[in-house]
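For this depiction, one protein chain was excluded, whereas all remaining protein chains were kept in their positions.
So that you can tell them apart, the chains are marked A, B and C in the order they are listed, and the count of residues begins at 1 in each.
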């Protein structure tokens, strides 16, 4: 196995992620989308806007037009979670063909924690130095002893494919892993999540760096619409509908009327006299006098008209 | 092509969807999940609760353990949208092997509408009877004439694979279509959505009937957590955070403290004296006197403890 | 983990394969093919013939219409090879959620062999009892010691997802595994092959039993056309063309002319006087006198007309 390549991102104690090659970026997404939607995209004139639109509305196929290929080295138990993402292409180091190498994952003391009481599959809490020491000692013991035995059986001529069966899953393996951006983002969404196991999160975060560099608009949109944000279930929504006073929703709607007006004005400046009618058209309820006061306050933010309008619709749905 | 089978759901004027076979149902989801999560599922003792938990947390693989096979007949332009769902297995009637049949889609007057001005890919509005009549006449003209020509070329011995090239995409085709429940739900989520074309929605809705019958809990959970509900983007969330008064959030949180208390009490009844401490533990802020008043009012609803706690967390995130 | 179920096929020392459910069989293949090929299949009137035709001509989609679901228990190193078949749906026992169990693969002495000198990834030869004993002892040592440590760390409250990292890949895991017949046959073709590792071959062979029972015609056709038989590369073919005397090819072609004649006669008996002309039509070169002698000898075999004709074409291609 090669040493850690210079352009790789080091992960855990002996692993790495290295972007070997990629095809396309934000521009390839736009290019593909424009074929699909033809003239339909003429109004969404800017690449960033189009990419955000596609992400917001889950038009996922254009994101499949970008491809990434990584060279990765990670413990077997991490590879076992990773391989479940089935759209990827993989070539893994084979212990049938080649000899195992003496490279095992030994956890850093900071990441040795207790079983979470809340989360069946998590860890939590601060462990005593004594216990940390014991964990480390045991990892070392099994790693060393299993490799010693493996080497002896190898020297005795025992078939590699059999001898390797006594090696623990903290042994490092490596592979080439190729996937498209849509599925890579899905991977990162799941594996960089706080519920993912720490040891795979490190690799997911490392690949995220490549995505950010190769397709920055797509990355930003994925964060804004898929990862961050808040999802309320039908049940939660019905509670909100019942308990959120209409008055509060109306206040927010008012603010949004101002924001849309401001944004439209920024995009295409209107004459002074056209502003108030524009605001009324957005559903604004303030009197012209009040409007002027607030408008001139300089406190009104602008945003993205499409998004603000979609937000309005969602808020309406919360009114009793 | 067979007549419309008796147990099929009729779709459009000449199409249908028929469930040919299925493998597993809600129980197969539970069975698979229990292998994955082993003892980890012991507390989620009921199938419905487990299925809802899986859906809520996007543990999608158990839903792949249920399989559906449909026999469907639909216009080619519908099949063209449908076929893009790539996980399905398909066997379609081939116009290279077999002769086309004189079966074309003629839209029902109710579904002849104008191009939507708002939505590049939608329709809207009420069309005059005159225009409806014209549309119908034209559909009939092209269908009849193209089939006439096709038949003549067939009789002349021209290769079927070539002669069929003049047939319009409103010609009916048919296929066997097999997919797993996870991907079928995704299909229905997209194709029964109000933004999907009417002509495919009809088929999607028909398949939804089979899902409801075969895996009712999974269907319900998909509606509650994936289809319905409300998603706020990062941008929208930040506006809510700024503009939603803490006071309002606190009011809702108070109500939820009551609901959780009530639910816990329903699940495992407490003695009178244990109820108020239980409520306080849920973050309730009312005095014991106020609590008693409300508790005895009979107005407090119960729900699902897990969901209510998750809702609490989301609400906390909205506080400034 | 459940004990080995009664209806399971035991594999290795502690593993098993159990058919949990299946959807369709040979009839489902035929049903799907008849939709695709419509009237085109009318001549291939029998199911077996149609299935063999589909397999011979690599019309693979009808085989995707049959689905199998297995419950399997196998060592991790076997699961690692298995999981690379990406079309399958999998739910695996998770060592993040649940505790590992003290079940490790200890190879039977018969299957402890030397590394193959010929095949990078194989084993061969007879190993001394002494070495067999050593291998067994070492497998036992690592299995016992790693589980002892794992249990201790578990008792100390260390997170399961971390403690499991010291367990070796001969630990048993289990899963539900669902796949369609086309991809299952491909799996068996690769994993029941003599080049596959013994330990996965056992599981592949066990699943083959289910295929044989559920879709016997498909199984037979897969053996005849995909697994068995002989493939000559372009290079090999060109050597054959150069070095195989035309005379030999002609002799075989002669025999085939007899076989086709006999088969046609069996399928639809002719009058005595029509037999010789029929034979001539198949390219037979013998005089009528010689023909009569051979025809009456009772030594002529019949077969499948389509296959014999395809064979003729292949043989023609070998003539200089």
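The rule is short, and it goes like this: a residue touches a chain if its C-beta (ideal position, glycine included) is under 8 Å from a C-beta of that chain, and two chains touch if they have at least 3 such contacts.
Here the structure is a predicted model, which is why all the values come from computation and not from measurement.
Between the chain not shown and the residues A:46, A:89, A:301 or A:317, the one that touches is A:89.
Among A:11, A:50, A:65 or A:257, only A:65 touches the chain left out of the display.
When the omitted chain is restored, the residue from B:168, B:216, B:229 or B:283 that touches it is B:168.
Even with one chain removed from view, chain C keeps its contact list with that chain: residues 37, 40, 56, 58, 120-121, 190, 223-225, 228-237, 239-240, 243-245, 248, 251-252, 255-256, 303-304, 307, 311, 314, 317-318.
Where chain A meets the missing chain, the touching residues are 1, 20-24, 28, 31-33, 35-40, 61-62, 64-65, 67, 69, 71, 89-94, 97-99, 174-176, 178, 180.
Although one chain is not drawn, its touching partners on chain B can still be listed: residues 75-77, 80, 83-84, 86-87, 90, 94-97, 105, 107, 111-116, 120-124, 127, 131, 134-135, 138-139, 141-143, 145-146, 149, 152-154, 156-170, 197.
As a convention for this text, only the chains that are shown with their structure count from here on.
Per-chain CA centroids place chain A at a distance of 25 Å from chain B. Between the CA-based centres of chain A and chain C the separation comes to 40 Å, rounded to the whole angstrom. Annotation for chain A: residues touching 2 or more other chains are 84, 120-121.
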